[in-house]
Structures are given as structure tokens and as C-alpha cells.
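All protein chains but one are shown at their positions in the complex.
Chain IDs A and B follow the sequence of writing; residue 1 opens each chain.
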């Protein structure tokens, strides 16, 4: 411990670790509503971490990003998903294609890959939060894994949104966030995407009486 | 090595022998309160040991010398563990022996003997318990080692004494990796000490028991030694956990003032820890034996994550 790491950097690392932990928790969660809550919690942690970065670097536009994250990812999207679950009376259990311990082991391997990929880049970075780039990539990959192994529509969408969280973390940690206009555009896309998916859920359920997307396996090459 | 150091060392061992059953009694008492039962007295484990030591030993017909020998080995291993873990000070004569990897080995040795003894008689329950114990151990040990590697990376040493010194007396740093390791260690301790999510120390239900199944054939002073060893194991794990993750209060020298402070800190921490243990045991249900690998897999996951996070986030410190 030759040099003392500033407290803000320690906090950022802590939040990043929590985000990674939540990514794993989502991967392990068997029920839908807790899954959505975990996602909301991840959004909140992301917001806090962005706030710390904003505070310690004085990047004013990051406060905007943090507010956007809070409203969109910690409040609005979880609220929409909660409503969807209630309205559609989704069965509470989530089924996976692969059992959970195996999924976890694959997850660990993905984290190692992500850390290795990110290491050379984060060494080039000069930001206070550079170390978290690997965690960001890891959470993207874990969310990706979740989309692959889950068979129900809503967990897949949560995976999709969690991937967005990871990407946001990547943007903050490598470069202190993208320009504001891009951030706004991305947020708009995510919101519209979630709404379209909501419409979509109703269509799927109308058609199949279930949100199990294993019904959606008829189109393939024979 | 000074004479006073040696004396303090013996005092620490005596303290372990005395406090261990008390800790078990305290946990049982808290658990009873939390579950709205009339609590047994705090000293119940002592009464139990007293009773067992005064009973005659009944040996099964097929028992080999190993069966008789095993309780002493197990007790010896646990006592050794308690002796070398720095409970009071990092500067006692045995402290340099407290290598974390060696500790895992000591625990492993005890496990081997108790499982062998359980199989020695040839009853079905003993064999079953022994096999289950080895399964749990097989899954818990890698997780425990990973936890140890994480803490060892922080202080660049596998010696518990050095780890404690680095953590307790260095600059205060938030180490997310240590949090991961701490969670993993808690999981492992629950499994290793036959606590609720994995095993239930309070029942003898043949379908689920692990630890109790192994010691069914023991009686008299053998059983007393094994019960005492189990209490010592809980004490050892608690102290190891406290030393690795909450080392504040452990003295560095062997001055009387520092050591007295360390004793009170230790008792306070153990009391809080025991109450938490009882709380966790109360709010959780025991999982099926086939889910135990999942439980320990999670522990392993946390430990590896801790290690990775350590490598990624804190390596340039």
C-alpha cells in the first residue's frame, strides 16, 4: 500500500463490485418479481456510482446521466415491468435451459474473459474509474448469458436491459460518459424499446396464451 | 520469545477450551429465544460434557483401534487450530505457525479421521454420514482456499498474523474483494460447522443428518471429545473469520493492557457473531442435501469473484 487510493475511487470500485454481484444474483434468481427488483437495484447502484464519478471529477453532464439512470432504470422501467407482470399474470417462476450452478460456472468463465479483454484498455485509460471497465464488460456478458439461458420473455427483456446497464457503466468508466446528446438518444431508444416490448408481450400472449418463448421455435431451418 | 508471551499463549489456549462450549451454548440460547422456545442455560454444553466424561464407553463389536483413536486426533487438530489462530495477539509464540493453507490442512485431517471412524463400524448411517461429509468437504475446501488466496493477495502473505496486521493496522481501504471473500467464508463456515442451510445440529433425522450420522456410535468420553471438538471447530472458524475480516482489537504485542482489550473485544465480537449465526439459522430453512453443492458452489463463486475483483480493481494499488 504505497499510495493511498482516494476514497471516491474506492467507492466507485465498491459500487462496480456490487453491480457485478447483482448481475450474478439476477443470473441465479428463479422468480420474476425479485428479478425485476434486482434489476432496479442495479440501476440504483449504477446511478450512485455515476454520482460519485460526477462528484469526484466535476463533470457536470454526468449528473444529468445519473438522473437519467435513476428515473429510467431504477424507477420507470422496473415499474413498467412490474405492471406488465401483474397485468399479464405471469407465473412467478423462471425456467432456464441450463441449471443454475452450471450457469454460474459459465458466468465465472465469462467474467475472466471480460477482465482479460478489458485489462489492456483500462491500463490506457486515465479516468478515476478505469478499473471498472472490466466489470462493465463482464456485466454485459452476464446479461447476454441470461438472455441465452432463459426461456421466458420477461427475463430475456430484463437481460436486455441489464446489458444496457453494463454498457452505461462501460461508458462512464472508460470515458466519463458519452456526449449528452448521445446519452439522451440511447435513453430514448431504450424507453421506446421497452414500450414496444410491452405491446409485444400482449401480442404474444394473445397468440399463445403464455409468455414462454419456447412457443417461438417453429421458424427454423429444416 | 519471552516467558510472558509463552504464558499468554497458554492462556489463549485455555481460553479457547473454555470459551468454545460457551459459544455453542450462547448460539443455542439465542436460537431458542428467536424461535420462541424456553432457552437452555448458557452452561448447558458444560453440563453435557461433564455428564459424558463420567459415563462408560460402549464400543461396537467391529470397532478397530482407529475408532478409538479418532476422537483424540480430531480434538487435537481442533485444539491446534485454535492455538495457532491469532485470537488475542499476533505476536504470541505459536502465531508464526498460523499459515492459512496449513490451517485448511488441519481441518482436512480432522475431517478425514472422523469420516474414517464413521465408516469403521460399518453401520449404514455412519457410512452415509461419512460420504456426505466428504462431499461437503470436497466442495467447501476449494472455496475456502479461494477466500484465503484473496486475503493473502491483499497482504502478500498467507500467514494469518501478517494478514491481521495489514488489515487492522494499515490505512483504511474499502476492498470490495474482501466483502466477496467474507460472504464466501460465511457460506463455507455454515457448511463446515454443520449449520442450518446445509445440516441441522439439532436433529437426528436420518434422511438429512450429516454430522450427527457420523458420530451415532460414539459414547462416553469419546463422544464428549467429539462434541468438544465440534465446539472448538466453531470457535476456530469464528476466530479465523474475525481475524481475516474484522481484525480490529487484536493486539500486536504481548502487553497486558493490549491483551485485556483484545479479550474483551473478542468476547464482544463472538457474542455478536453468535447471535447473527442464530438469526441466520432461524430465518433460513435447511436445504436438501442435493442442493448443498449449489450452496457451496455459490460460496466458490463469491470467492472467485473476490479474487478476480481483487486482480482487476485493486492490483495497481
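The criterion applied here is as follows: contacts are C-beta pairs under 8 Å (C-beta built on N, C-alpha and C of every residue); 3 or more make two chains touch, one makes a residue touch a chain.
Keep in mind that, in the parts below, contacts and distances are computed from a predicted model.
Selecting from "Serine/threonine protein phosphatase PrpC", "Predicted Zn-dependent protease or its inactivated homolog", "Hydrogenase 4 subunit F" or "ABC transporter permease", the unshown chain of this assembly corresponds to "Hydrogenase 4 subunit F" (UniProt protein name).
Note on the chain not shown: across the whole complex it touches A.
Looking at A:67, A:97 or A:182, the residue that reaches the missing chain in the full complex is A:182.
Within chain A, the residues in touch with the undisplayed chain are 117, 120-121, 124-126, 137, 140, 144, 147, 153, 156, 160, 163-164, 167, 170-171, 174-176, 178-179, 181-182, 185-186, 188-189, 192-193, 196-197, 199-200, 203-204, 206-208, 213, 215-219, 221-222.
Just so we're on the same page, only the chains that are shown with their structure count from here on.
The geometric centre of chain A is 38 Å away from that of chain B, both derived from CA atoms.
Against chain B, in their complex, chain A makes its touches with residues 1, 3-5, 7, 10-11, 13-14, 16-18, 20-21, 24, 28, 100-101, 104-105, 107-108, 111-112, 115, 118-119, 131-132, 134-135.
Put simply, chain B touches chain A in their complex at residues 166, 170-171, 173-174, 176-177, 179-180, 293-294, 297-298, 301, 304-305, 308-309, 311-314, 316-317.
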